[in-house]
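Only one protein chain is missing from this complex, and each of the others stays in its spot.
Then we have chain A:
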């Protein structure tokens, strides 16, 4: 099915809007997890969320294939390492807070769902970027 150019542009901006909604939903869940229980400890997870998209921020602008290529540039590998560590950290910090009894089940659930929402948004963004590469050249 060949979409006209304007249709494709409309779909693209629609997808971007959905992506933005997802990210803001994640932020809302994160803040709610703290505000509803008047306990601001879960905000520590934000530290991990800052580390998570590092490979994207640093390397997506230059050349997407450098991330997916096997020839590991040292810095690309290191940012992937940071991403892996921050993914585990985003799950670990709420779990540790729950284990120590500082937050309850509701806050833990909201934290974890905020993490899942962010993960889906990032994966979808990566997929969208990959698609653009193929359809970009006319």
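Simple rule for what comes next: a contact is a pair of C-beta atoms (placed from the backbone, for glycine too) under 8 Å apart; a residue touches a chain by one contact, two chains touch by 3 or more; residues count from 1.
Assume contacts and distances are computed from a predicted model.
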Name under which UniProt lists the unshown chain, selected from "Pyruvate dehydrogenase E1 component subunit alpha", "Translation initiation factor eIF2B subunit gamma", "Salt tolerant protein" or "Distal membrane-arm assembly complex protein 2": "Salt tolerant protein"
Omitted-chain contact residue, chosen from A:14, A:84, A:106 or A:130: A:84
Missing-chain contacts mapped onto chain A: 67-72, 74, 76-78, 80-89, 92-93, 95-96, 99-100
